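What follows is part of the complex, with its chains left where they were.
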Amino acid sequence: MRRRRTRGRLPVVLVVPALLGLAFLLVPLAGLLIRAPWATVPDRLFSAEVGEALRLSLVCASLATVVCLVLGIPLAWLLARGDLPGRGFLRALVTVPLVLPPVVGGVALLLVLGRRGLIGQYLDAWFGVSLPFTTAGVVVAEAFVAMPFLVISVEGALRAADPRYEEAAATLGASRWLTFRRVTLPSVMPGVVAGAVLCWARALGEFGATITFAGNFPGETTTMPLAVYLALETEPDAAIVLSIVLLLVSVGVLAGLRDRWIGGPT
Amino acid sequence: SGVTGDVTVFAAASLTGTFTELGRRFEAAHPGVRVRLNFAGSSALAQQINQGAPVDVFASAAPANLEQVADAGGITATPAVFARNRLRIAVPKGNPGKVAGLVDFGRADAKIALCAEQVPCGAAARKVFEAAGVALRADTLEQDVKAVLTKVRLGEVDAALVYRTDVAAAGDEVEGIAFPEADQAVNDYPIAPLAKAPNAAGAQAFVDFVRSDEGRAVLAEAGFDSP
Amino acid sequence: MTVHAELRVTRDRFRLELDLNVAPGEVVALLGPNGAGKTTALRALAGLLPLSAGHIRLDDQPWDEPPKVFVPAERRPIGVVFQDYLLFGHLTALENVAFGLRARGAHRGTARALAGDWLDRVGLADHAHTKPRELSGGQAQRVALARALATGPRLLLLDEPLAALDASTRLTVRAELGRHLADFPGHTVLVTHDPLDAMVLADRLVIVEHGRAVQHGPPAEVARHPRTDYVADLVGLNLYRGTAAGTAVTLADGGVLTVAEPASGTVHVAFPPSAVSLHPEPPSGSPRNTWQVIVTDIEQHAHTTRVRLDGTPPVLADITTATLADLRVGPGDALWAALKATEIRTYPA
């Protein structure tokens, strides 16, 4: 059967800016694609270093996202539902790592978790744990920068959700924790997915805080953005190719996951 | 003099302090002239210029970046080297890692930061290691000298190689240690007016000013060697 | 084990001042016009709306006593059916019903089995795996009912549980609800617009207007002595409990009525006062039920006259003022009451 248009015409006032917005986001990428020295792409794609950087990027961004989900969703819930004093102020504070230039964020992390840092000195002295210059450090830096995205997205979703369903759960004897797990969380899933996507993508592209806190050592802390940045110094074209590789992989992962998460049984 | 209007100067980030001062002095010497300074990494500046940025003067931290512009036809004049910089060993205040010379960089217990090879100070570091016959070893390869210096200041590493100017600028938080092989890797800072400079006269005047005695004095005070 | 409540709630321009006592096993129905505060009262009992003053206690166990005690909803042993269902959209009908059981610690398998039973009882066994969005309005309400009943609460709060049901489903679900409430050792508060639901299901009525109780008492009591025309109109219903055998129902307090639909066992029978006609002599003709009665009281309402009559059984009759004039009767006079069998509704008790 032919597909009929079963909704009203899309309004021009919305479609025009939407397409402009799309163009604004996508045309620069087209610029990169046009400029890329395609002949060298296969070489680079299969070089050991690039492979390693890519793997490291994906692993660290994913771990950072997990950390953000584990800590960030409860935090969002606390901000949206807990009756805390000074909630508005706390909420504003949570956005701070967003505003901080990433390099300063890295410095802040060093001040706290570095070898001589507020907490880091004890970590080092008592447990012999030192985060800077390690892969764990990359995860910490990425999580620090990316967490606000998750928290704010999820909090927005929580505020938009109808709290009367939570009341219904309470009358069925569900504790706030069970209510959260079985009622609240499923109903804000789209917001959580949106937040996780933002978080993962931001972590994947993170540069400043990572290099400042975790340094840059191939195979341990050199993620793709770091490789791209350094390549820019000497071979700008190579940097563009690396960026495109990063983009393709991230688009592939997101397009794949989205279908799983969202197109699923819901 | 016949210099008027704006003079737009793209200068390497490591020249932030000195060129800000030079710009101020140039404006004082040429009333009515405004020096517009754009500081960023040399390679980023080269990119911007090649993409058509309206620039009068380019002062780079390495000859390679200036050549990129020249290759693209942006510079026709012969670049002049206006300053030189040498490496120094930088250690945190009090030298907790007890580092005395380049040989200590090979110690397994010492945390070391160097510049990445892709940036000039990294290339220079490689040369001095070769000259000293020490195997190059590092815990981190940073994107620029300032990042290396940050690690030293915060005590995250026991030793690093940075420029003399950086040690000077860091004050008493960082101690510098000179070493003989530094002479093997002197880094040249070239400057040139752009071929399509909107203010050609101003461009030439600024280049001349940087290379004048007054200019050299400012650079020397920051720790640069004269060419 | 009584629920004592002095509900005092202020909501913008609205103020609720309602005292409620519910004994164990008792069903109290709140009746009242739209906006009277019935839902507000239920929410306060459920712990979803804290009192501004007053108190709620289950026996001597306090649930809400400003300014100190407040037991949150999840720690009150309650079950609630909401006026707009509030089914969880991401769970199937079965999972919705199982939710409360799981929350109270039942194992997955047990919870699902019990939930399945409940769905069956409300006639939705077929829709166990349907999402709420794919249920019709009435189906959704039945799932909500099953969900609240499944946890076996001590205080059951029902906000118009039968409103969205069609006539035949309503009969089944009302009977089922009645059966459950009769067995139910806990306390029930029922909000409804339907006087019949209230009369059949409740042991006591509380009529609420503008946030205040205007009258309360057992259905028969309220029906016999309505304080206002509004109440008279609302609860005017002759209601008896009896034992049915075929079309004959022997009433618990004496008397036999012939009904149209054969039934058996304990039943409620109900008919409106308007269905009762009064005759100076034994009437001939279709009415199956005729018995002698004595006028005890005559009450003038807006357009009708309600006559209270003693007999076996005692009965209320609504007649027009003109008829009253024709009959020329007063308290103490004897008359014959006639009632058609087809006018009597029978509900399993």
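As written, the chains take the letters A, B and C, and residue 1 is the first residue of each chain.
Throughout what follows, contacts are C-beta pairs under 8 Å (C-beta built on N, C-alpha and C of every residue); 3 or more make two chains touch, one makes a residue touch a chain.
It should be emphasised that the depicted structure is a prediction, and the values quoted were computed from it without experimental measurement.
The stoichiometry of the whole complex, written in the labels shown, is A x2, B x1, C x2.
As a convention for this text, only the chains that are shown with their structure count from here on.
Among the chains present, the centre nearest to the common Cα mean is that of A.
In this assembly, the C-alpha centroid of chain A lies 35 Å from the C-alpha centroid of chain B.
Per the touch definition, chain A reaches chain B in the complex via residues 107, 110-111, 114-116, 132-133, 211-212, 215-218, 221, 226, 229-234, 236. On the side of chain C, the complex with chain A involves touching residues 46-48, 72-74, 76-80, 82, 86, 88-91, 99-100, 103-104, 147-148, 151, 157.
Of all residues in chain A, those touching chain C in their complex are 164-165, 167-176, 178-179, 182-183, 186-187, 189, 266.
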